[in-house]
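Encoded as structure tokens, here's the structure I'll be asking about.
Note that one protein chain is taken out, while the other chains of the complex remain in position.
Right after this comes subunit A.
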Amino acid sequence: MPEIKVTPLGAGQDVGRSCILVSIAGKNVMLDCGMHMGYNDDRRFPDFSYITQNGRLTDFLDCVIISHFHLDHCGALPYFSEMVGYDGPIYMTHPTKAICPILLEDYRKITVDKKGETNFFTSQMIKDCMKKVVAVHLHQTVQVDEELEIKAYYAGHVLGAAMFQIKVGCESVVYTGDYNMTPDRHLGAAWIDKCRPDLLITESTYATTIRDSKRCRERDFLKKVHETVERGGKVLIPVFALGRAQELCILLETFWERMNLKAPIYFSTGLTEKANHYYKLFITWTNQKIRKTFVQRNMFEFKHIKAFDRAFADNPGPMVVFATPGMLHAGQSLQIFRKWAGNEKNMVIMPGYCVQGTVGHKILSGQRKLEMEGRQILEVKMQVEYMSFSAHADAKGIMQLIRQAEPRNVLLVHGEAKKMEFLKQKIEQEFHVNCYMPANGETTTIFTNPSIPVDISLGLLKRETAIDAKKPKLMHGTLIMKDNSFRLVSPEQALKELGLAEHQLRFTCRVHIQDPRKEHETVLRVYNHLKGVLKDYSVQHLPDGSITVESILIQATAHLEDQGTKVLLVSWTYQDEELGSYLTSLLKKGLPQSTS
């Protein structure tokens, strides 16, 4: 039986290092190629030796698909393609293709230049890797090869994020990547049509959360920032350069404007302006409102938000700083955090999910004494706030997407095992589909039961649908199977095509009837009798004295010896076997007396 196999190399019952292998109808596809923020050793990248121990990965994979530019979805790509070795196609959307190399370069710099690691991918490798990328449009059907096709759907989450449908014949898988079912200040909501995939692989970051309305969270956020600034404190908002940052910038920008606030807002790293440029150029990927108004006012041109300089961190007075990276695991955000952590007037707002092992995760779980490099202990006195602004679907959103796509099976990735377990139950209860949640390295097999497409000759189809196309009806045909082509034709055509003659099998039965009357009277009695019994059939009395029932012929002759007995010759072909057999047995019982 045809089957689809799924093996997560990363993101199986975990968040980070997304990398999922899918085998569908003989095609192997790798979904995402991410790094894990919580590890600095081998575990940060997926274990590609699972695909092959020796030999090029190109021979084992038909294509790689990257859902969006976050490093936990694309961070291992140069390592995978240039260091392990893969030359096949890599698919991603245009914005992802534009932004991904910048984040990879950033990641490389932090790892190699700051942490001094060797044996890491180089800038050139990032460039070479990006040369293998094929950019796709939304909803474009990309033919990877003759059988394998992929199609991208809008996913919200970050600029250029996409869900992908992978299709071979009539079997299909949808991989959501990370997605968001509610539009936010800069992006629209994820959308997919009722594509009924055999399997939906969905993220489940917020598997158990039903988030309150966005407006409340935004008001909360603004209130906290405002209060801190009012009392002269500094606000640190660790973010990734692209994505949530822009949403929060838009939020603060409009708030500052409305409240006429003067405290400076900074955005760290040179990426800022560049990042905003991407948003301007890819404005078609943002939400309706921004797209509609961009000619008059481009939302990504900020008046109040200025570039940050390292020296500003020590300036007195209130300020708000957006700094990268978002989980406080390295770089500028961590530096600023160390400077400001000791003052209780200050505040750090974590606007997104933090992976285990990061400083962000530690302070969010309540740790207030952190061991930094060199055994130094950092005491955290500043206020720590968590505000879920990460644009993942919550439980309601995930259920909504399942309802939209109507998959036959669901598989959860990119979430924590405990929470997945809960969601899995909910999905199975509500949709009556199987739900899987494999761990990394564990293979899930899903059996599909595809129907078989064949070519039916129009003649045969029209013959069958001529009367009432809507009503199901029984049809008869011959399936010709030749060189992998399947054609359903009428039996006559099949014989003709194969150059075979029909062999006609005919039966003629003698039925003796006691009837002293003249032959033609007997015939008339038989005719009336049959006409009475076989109401739905065409019974005819022909001028030559014979009777036909459909194509069955009945003739009467006198018995040679016995004048009181008539012999009915009933003749039919094999195709009328049922009716012919029925007629003889009917006639054998004789004619009813009352018939005149």
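Annotations for the structure displayed:
One rule holds for everything that comes next: contacts are C-beta pairs under 8 Å (C-beta built on N, C-alpha and C of every residue); 3 or more make two chains touch, one makes a residue touch a chain; residues count from 1.
Rule of thumb we're sticking to: contacts and distances are computed from a predicted model.
Note on the omitted subunit: UniProt lists it as "Integrator complex subunit 9", one of the names in "Cytochrome c oxidase assembly factor 6 homolog", "Octanoyltransferase", "Acyl carrier protein" or "Integrator complex subunit 9". If you put the hidden chain back, the residue from A:R215, A:H432 or A:K473 that touches it is A:K473.
When the missing chain is restored to the complex, the residue among A:Y278, A:F389 or A:Y436 that touches it is A:Y278. From the options A:N449, A:Q563 or A:Q593, the residue with contact to the unseen chain in the full assembly is A:N449. Residues of subunit A in contact with the chain left out of this view: 94, 97-98, 101, 135, 137-142, 151, 274, 277-278, 280-284, 294-295, 449-458, 461, 464-465, 469-470, 472-483, 487-488, 491-492, 494-495, 498, 500-512, 533-534, 536-537, 574-579, 581-582, 584-589.
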